[in-house]
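This report concerns only the one structure given below.
Of the protein chains in this complex, one is absent; all others appear in place.
Showing chain A:
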Amino acid sequence: MFQVPVLVLKEGTKRESGHKAQLGNITAAKAVSDTVRTTLGPRAMLKMVLDAMGGIVLTNDGNAVLREIDVSHPAAKSMIELSRTQDEEVGDGTTSVIVLAGELLSVAEPFIERGIHPRIVVNAYFKALDDAVEVIDKLATKIDPNDNKAVNNVIASCIGTKYMSRHKELMCELASTAVRTIATEVDGHKVIDIKNYARIEKVPGGGVEDSCVLRGVMFDKDVTHPKMRRKINNPKILLLDCPLEYTKLESQANVEIAKESDWEALLKQEETYVEKLCSEIVKLKPDLVITEKGVSDLAQHYLMKANISCIRRVKKTENNRIAKATGATIVSRAEEAKESDLGIAGLFEVKKIGDEYFTFITECASPKACTILLRGASKVLNVMKTFDILFLNSKKDVLNEIERNLQDALCVARNIMRDPRIVPGGGATEMFVSKALGEKAKSLEGVIQFPYRAVSQAMEVIPRTLLENCGANVVRALTELRAKYASGKETPWGVNGQTGEIVDMSQYGIWEPYTVKVQTIKTAVESAALLLRIDDIVSGISKKKDDGQNASQPQNEEE
């Protein structure tokens, strides 16, 4: 009998272990961070991503770029997850977290090559993380979240790095007003639910200057019947999430009709049902009925007769926002609607913008939800006329990017409202941390001090990238920056991302929320630690269990 090699793992399984796996991970992570490196700072460049469907994404938002990229290396995937986490948690700093994590891994490379155990590196990283957070804690200053100017200033730093930097003031104003509108106080802490209650509605055309925050909501729907009123002052609004038409039964029901009169009765019945429904509604005397479901022609007729305007097929989320803005309760069955369920707004109006009709429900007394109306793109389009073909239908692409910018701004505004601590931007915070860690490293004993010092160097990647992106003389400027910090004064020197000069951040006025900065560093360090600890990658495991018999052929053990 011939000796068969022993097979243990399934066919097609690949294994990589030891140094090869570790260095592979680092290379992959570096590749990811290189992808987004140029999108950091005020001189950031946009990325154009062509997705599989042929759509274009134009952005400099780290998360948006990486989300579209399909990577195969597991470590790269792990990196991409980071920017998503950052986006969900604080909404800003998605690029910095990737750049920092990539740098932390690449400074670890020489240690791994030299044979220092990854555990030691990881321990040093975590130690450095603790100290870094401490430094930032000390550095942070509080601002008054009710001081509009101070808040706007912070948002401006965030917007400054984006595509919309030209309309900085406007964007700041939009973000802070919107967040202030939807902020509610529950049990002593602020609840700000941007996802549900602050909606950004993009309408191509007009100028960016026309964008505004509505005291209420707006959505792209028209009244169902052209004769209904399109403008009502102080309307009473009824919100429904049930259809105003005859509905089929849930149960399987068949009607066997024997006589002709039965057929008629059946049709009649459907009509009377709708009529009854409408008469219930009319009794409440609303001026406007909005439903998530359909409205039959017959119901429209009855409502129109009662001089009630009606809008159908509104999104669930939209309906929720209207409820929040007007104080209405969403009614699930028209028969059960009560006077108290009605909501009140200041103005209902359907406007035609461009080619489409939009419904505005505005001037609400105390709206807890709002819509941010975003206009623009026409100006942008002019500039881009030279690239005619590509941008022919790219109005939305540009607006999409503005929306993402605004989303980031909203998040920053929210973070500031929740935790009003700020730290200097422009790489100043990173330099403070770097300096503090560098000094601390001297007092550490043993091998641990080398990776610890490496963290201090890795922190410099933020100012360095800022300098690179604005085309400054990196070496000279960075040396100057280091020298300023070495002098021991507590001035927050940082990089002016426009010119590449070294400026005092407290004068220049670039501030970032404390939460974003701390989150960036935590996420970056911990993910770097996660990747460093891996010494074995097994890939190609099939997810579902197959019958397992077809693989019984002898096969080489892969190791």
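Here, a residue touches a chain if its C-beta (ideal position, glycine included) is under 8 Å from a C-beta of that chain, and two chains touch if they have at least 3 such contacts; residues count from 1.
Everything that follows uses one rule, which is that contacts and distances are computed from a predicted model.
Asks: I notice the complex is incomplete. Of the names "Artemin", "T-complex protein 1 subunit alpha", "3-methyl-2-oxobutanoate hydroxymethyltransferase" or "Phosphatidylinositol glycan anchor biosynthesis, class T", which is the UniProt protein name for the chain that's not shown?
Replies: Choosing among "Artemin", "T-complex protein 1 subunit alpha", "3-methyl-2-oxobutanoate hydroxymethyltransferase" or "Phosphatidylinositol glycan anchor biosynthesis, class T", the correct UniProt name is "T-complex protein 1 subunit alpha".
Asks: Going by the contact rule already stated, which one of A:51, A:88 or A:147 would touch the omitted chain in the full complex?
Replies: A:88
Asks: Going by the contact rule already stated, which one of A:342, A:478 or A:529 would touch the omitted chain in the full complex?
Replies: Checking the options A:342, A:478 or A:529, the one contacting the hidden chain is A:529.
Asks: Identify the residue among A:40, A:64 or A:129 that touches the chain left out of the display.
Replies: Going through A:40, A:64 or A:129 one by one, A:129 is the residue touching the chain not shown.
Asks: Taking the full complex into account, what residues of chain A touch the chain not shown?
Replies: Those residues of chain A that touch the unshown chain are 1, 3-4, 6-10, 13, 17, 21, 25, 72, 74-75, 77-78, 81-82, 84-85, 88-89, 117-119, 122-123, 125-126, 129, 186-187, 191, 193, 195-196, 241-242, 247, 249-258, 262, 265-266, 269, 273, 320, 323-324, 329-333, 336, 519, 522-527, 529-530, 533-543, 545, 548-552, 557, 559.
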